[in-house]
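Shown here: the complex without one of its protein chains, the others still in place.
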Amino acid sequence: MKKIIDYLKNEFNSYSRNIRIALVVLCALVGLFIIFGIQILFWGLGYTDMSNLYPFGQWIIGDLGLVALGGGAFTTGFFLYIFRVEKLEPIINSTVLIGFMCYLFTLVFLVFDIGQPIRAWFGYTYPNWGPHLMPQSMLTEVVWCLTLYFCILFIELIPLPLKHKVLDKIPALHYIGHYMHKLMWIMAAAGTFLSFFHQGSLGGGMWGVLYAKPVWFDPMYFFWVIPAAMGGGTSFMLLCAYIAGKVMKKEVVPIETFHTLARISGVMLIIFLVTNAIHVYTQATIYVPAADRRYVDIFGGYYGLWMVVIEFLFTIAAIVFLNLKKFREQERFFLAGISLGALGVAMSKCTVVLHGSSVPNFPWRPFIGYNPTIQEWSVFLGGLATMVLIYMWAAKYLPLFPHLHKHENEEH
Amino acid sequence: MKKIDRKDFLTLTGGAVVGGLTGTVFSGAPFDALQWLVEWTQDQHRPPVGREHFIRTVCDQCRDRCELSIRMSDDRAVMVQTSNTACPLGQNALQLLYHSERIQQPLKRDGRKGSGRWTPVSWDQALTDIAAKVREKAQANKRHLIAGISREYNLSSALLDRLVAALGSRNSYYEATLESLTTAALGGVPQYDFENTDYILSFGARILEGWGQPNSILKAFKGWKERGTRFVMAETNMSRTASLADEWVPVKPGTELFLALGIAYVLVREKGRNSAGTGFAGWVTYINDFTPEQVAGITGVSAEKIREIADAFSRAARPVAVCGRGIRGISSSAAEITAVYALNSLVNTRAASLSQFAGLGNPPMSQEASQSYDANEAKRGLDEFIKDGNFELVFINGANPLHRSVYGENLKAKLENAFVVSVMPLVNDTALYSDYILPSLSFLETRTSAGDAVTTPYGQSRPAGQALLDLAAKIDEVRGAFPWGGFAELVGNAPAMRPAGNFAFNNEALKSQITLLKKLISEDRNYPLSLIPCEHPLVGDGDGLAFPYVLKNIDNYTYSLGKLWVLINRQTADAEGVSEGERIDIESSRGEIGSVRAHLTDTVAPGVVAIPLGFGQRANTKYAEDKGVNPKEIMSAEIDPLTGCADWWLTRVKID
Amino acid sequence: MEHNESANITRKAPAMRRRWGMAIDLDKCTGCGNCAIACAQENNMPIFKDDSDLPKRVTFLDLMKVTNDRDAQYPNVHVAYIPKMCQQCEGNDPSDPKPPCVSVCPVVATDVGDDGVVSQVWSRCIGCRYCQSSCPYEARAFNWWKPRNEGRFQESLNPDVSIASRGTVVKCTFCSHIWKRERDKAVANGELDINAVLYTPACVASCPTGAMVFGDLNDPNSEVSRLSRDRRAFRLVHTIDEKPADEQKRLRGIKNYPNPKVYYLTSQQWIRDMQRFR
Partner (left out) sequence: MKRSIVLFMVPFIICTYIFLVIFGKACGDFGMDVQAKRGIPFNHKTHVQVQKYDCDTCHGYYENGRFIGIPTVGTCKNCHAPNSETKSVAMRLPYLEMYKDNEKAWSSYATQPPLVYFSHKVVMGSKYQDGGNKIACGSCHGDMANNTDGARIKGRMGMGVCEDCHDAINVSNKCAVCHD
């Protein structure tokens, strides 16, 4: 026992001061996550600020955001393995890990979010398949796609720990890792298909089927969410790798990789911008008026229209920074571009959930405010902190950035 | 045989594991395990099922006596089937019957008064102790210091009256209800024939929201449209009753009386109508001041409108003018009750009449008792008794004057120094200051005129009347005054209402009151706003809050998330700088109540703050306790010269 | 697949003989609250110390207080109470009802029955609240806390209705357990056509003024069906009803509408005006 404590102490003291602060904060958040997570699981959702009038809260925002941002993994994989953009090779491990964690924590948040966690598996055993092949409930589709894609990411992730210097020495594992890597394009293709499907479900399904809610109903969601995931997700992958590089003070990914992916991201964000504009336009001119309400009224209230505006501003800025070479190649603008790209997409999810739930259903009711409680914050931030810790651990102990190791090997 | 090496061991283990798995799979265990998991995760509680049958009974909570059918599951009552009769009072019966805080057996105070600590005692001990205390007071010549306070007129309150009288005290009081106020002001309770009337003129009485006898009114209301009955409602704020009326006459706060006087002026002076009431000639002199033009200035109702109403009222075949503002929390001045009822007599309508409670008659008294009875005088009403009266022993029969009277604080002080006996099924604010609480029953547990009780009594509870009879039997002196075998015997042949004689105008008392009220409604620089109660129909003036299903149905602008809401007119709120949802304090000359939330709405009149009644109770089960504030604490406490109760309807306030 | 569909068709045809619906006459509703109390009693509503926690409380029938002070100023104001329960939506096509909540349920916990009643199986519900956010009438309640009926309150529980677990969504089902009970009674009396059974939900049975009427919308002679065609009839925030027929047709081509089966009647224009967002 004492040994373990000593080991942890030494390990902890071996880091720089900033990292130590970060570690303490992250571990504290994980602690809160565990404490309040138990409270939520065993004593119910009464401790959240969600209510019958505001049934979807912070965790759903987290789910949607993570799924969208985790969508960067399939985009990167798609371009690398199908289009053979070999420049993306150095970042693929990182993206797969992030994608895997995004999906893992989406499922974790979902388990917290449902009222009966012990019935969580009913989605698999009693799925709401409608009369036809297509599932009737989009949530069924989301659950299945999410799970399958999660499994794919898991398989995609296997070669990463196998390349660890200890495991790599075992011949069998080495060959498994090697051939899995070779066959990864199958996984990438399947992942792309599934990801397309469920990103679309999350858009078209989650919100588009809510035909009775003018704030949500818009068939355009389907076409809008996929580019959002591709653009915002890739930005997010870049951001993570970039921050990792800054923290480790090393070049973890070659600059060409960054720029290649940033260009992909920029182009995707253009598509996102266009589809988003069409979405807002159709909603404002067709679907909201069809319910005898006005778009500006629906986007009133506490959260309101400014969220949509910010969403657009962020996307436009990201597009400018990522697509124009002179901006992209300046580090400041590059960083701003990828941050704003990820933030713009996250903001769009926020608008959908945070604002969408607050819209009154009856003309005599006011807009509803929502203040997440400490339990919600803890579970949400604690989940994110766990992700960061896993990422940090992987960056330290696993060959997350092959480029880095290549350099190290060369130096030796 | 070769020694088993590591590889062989692995093979053996592998065989065992694979074999185990195969065996498990082929035994069907995974599928049954899944089945079990499905059943376990889907498990939820179902109440025990029993034989279903129905028992007919009668709701005895008001004089309507609605017939109910109680759905039973074995011996549990599970649903009150009202089949389109009755009202929430009857529907709530099960919640009282099965209330988790019902008192099971007599409770003796343990510790300080108001601390809510009790020791359960036996009936015999409780009654013996109380009887000893009563005898002690009688022997110490303190018979006039014995008092009884009842909630409303019913059999048990008649028994309490009789008990108090037989002991030689006149101190029998009733809380301010429609019945007690009108009896004091008019000598009887007005009976309105809502079924056959063709013109209803209500002065603030919210007759469609549970006022009076809800069932018969609602039954009649169904036919008003077809029969062309016209319903005119004079009220300050927009209520559901006013909204359902054919015409709403918005009056300035607290000026219903003057509107009635103005209409009376038109009827007497312009249409030459006369009333047969005694003292009418004297009363008529007051209304000289109230020409429609003057009344228009006071009430905000135009003179033409007043003439129009008077005209329609006088031309209707069977019109009624209804007095008694509010729903359950009734507060009207005697002057107003008289003035409104005078309208009925002025048009000589057949749709309104006065009736009285017959009571149980005067008891035979011992000599000392009769001396004491003759020597002392009763106060005119409960509030006056609380304020000015003295008592050393008081019986509380289902009442809650501590919460409902504006003199609650005075009563609290007096109760602390007196011997208090409460008879009630749940501990309420007043019972908190009792020395003894005797548990009484809901109507489902007692014999009613429809037949036997639906269920067996809870714990050792007894009907309130039975408890009083049992107590009387322990006091030698009054035993003779209660010749009945038991309460059940009385239920069948209880005296009913009887018609009251002609009503009289108590001119002397009314004159000063009218002047006073005129002053009250005039502008006050210090307290520029008017505080007016607005009851939630289910909560009434407080009784309803003990029932969880009532709490479930309180709307978000009455009480929500631990905060009481008051309604303020938009312009007024603007002028006062109050915004929607803001927490405000309300202050009157009597004090301040704090931390209520303001909802801005135009359903209340400019210059008015409307506050719900019934909240701010200290006890009355955990469902009612500590919810909101009790506005009675700051409401005006001017005692009415006839009814002896405070007229708290209108209070001048300011807000912070 | 083909076999399946033909089976669906044969089953659908005789099954939709009933379309239970309700009509509530707001001109007769005084807001007394009897329906709400009766509903809570009949459906074993959980009891908490403070159920005035409106956003989290569990009720099936919400007595909404509606005023027109949005549009008018004192003294041109009005007050009404609108009893609102599950409106039993059926989507654009009554012969193939698609309520907004049914298609979103991932575990078939909610379904629309052959009699048009949207059911909710509490033991199947996983509590994802997707149906709640899809409901435009806020008719569904979630058990945020473990439902409690402490002490002797348990003795008043109705044995026909099971008590939902914590973390499940519950809703009004037009007291369909009463339908089952009445159907059994009828069968016991030799009436074998179970679709001919009439039943009355608890709220309707308790309404003192008869403002609530319940019945079969498919039967053109039933009172509820007559009332649903009344000129005073409207549906909650369902403003498409007031548009001309061809415009309605065009709009229904664009999107689905809830098309609820609970009708409200009023002669007051302001209540209709309040159904519209401004």
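Labels A, B and C are assigned to the chains in the order they are written; within every chain, residues are numbered from 1.
One rule holds in what follows: contacts are C-beta pairs under 8 Å (C-beta built on N, C-alpha and C of every residue); 3 or more make two chains touch, one makes a residue touch a chain.
In this text the structure is predicted, and so the values were computed from the model without any measurement.
Trainee: What chains on display are touched by the one that is not shown?
Mentor: Checking the complete complex, the chain left out touches B, C.
Trainee: Given that one chain is not shown, which residue among C:Asp27, C:Asp71 or C:Asp114 touches it?
Mentor: The missing chain is touched by C:Asp114.
Trainee: Given the full complex, what residues of chain C touch the hidden partner chain?
Mentor: Within chain C, the residues touching the omitted chain are 10-11, 15, 108-109, 111-114, 117, 119, 121-124, 160-162, 173, 176-177, 180-181, 183-189, 192, 194.
Trainee: Please output the residues of chain B touching the missing chain, sorted low to high.
Mentor: On the side of chain B, residues 2, 4, 8, 11-24, 26-29, 32, 35-36, 39, 42-46, 51-52 touch the unshown chain.
One rule holds for everything that comes next: only the chains that are shown with their structure count from here on.
Trainee: How is the touch graph of the chains shaped: line, ring, star, complete or other?
Mentor: Topology of the interface graph: complete, with all chain pairs in contact.
Trainee: Taking every chain's C-alpha mean, which one sits closest to the mean of all protein C-alpha atoms?
Mentor: C
Trainee: With centres defined as the mean C-alpha position, give me the chain A-chain B separation in Å.
Mentor: Each chain's C-alpha centroid was found; their separation is 58 Å.
Trainee: Approximately how many whole Å separate the CA-defined centres of chain B and chain C?
Mentor: Chain centres of chain B and chain C, defined by C-alpha means, are spaced 32 Å apart.
Trainee: How many angstrom between the C-alpha centroids of chain C and chain A?
Mentor: So the centroids are 38 Å from each other.
Trainee: Please set out, as single numbers or ranges, the residues of chain C touching at least two other chains.
Mentor: Answer for chain C, listing residues that touch two or more other chains: 55, 57, 64, 67, 124, 165.
Trainee: In chain B, what residues contact two or more other chains?
Mentor: 42
Trainee: Can you name the residues of chain A that touch chain B in the complex?
Mentor: Counting only chain A, the residues touching chain B are 116, 118-119, 122, 125.
Trainee: Of all residues in chain B, which touch chain C in the complex?
Mentor: Its residues touching chain C are 42-50, 52, 73, 76-88, 91-92, 94-95, 97-102, 208-210, 214-215, 218-219, 221-222, 225, 238-244, 248, 250, 458, 537-538, 548-557, 559-562, 569-570, 601-606, 622-623, 627.
Trainee: Under the touch definition given earlier, write down the residues of chain A that touch chain C in their complex.
Mentor: Interface residues on chain A, with respect to chain C: 43-46, 50-56, 110, 113-117, 119-120, 122-123, 126-128, 130-131, 136-140, 143, 209-213, 217, 286-287, 290-294, 297, 356-357, 361-364, 368.
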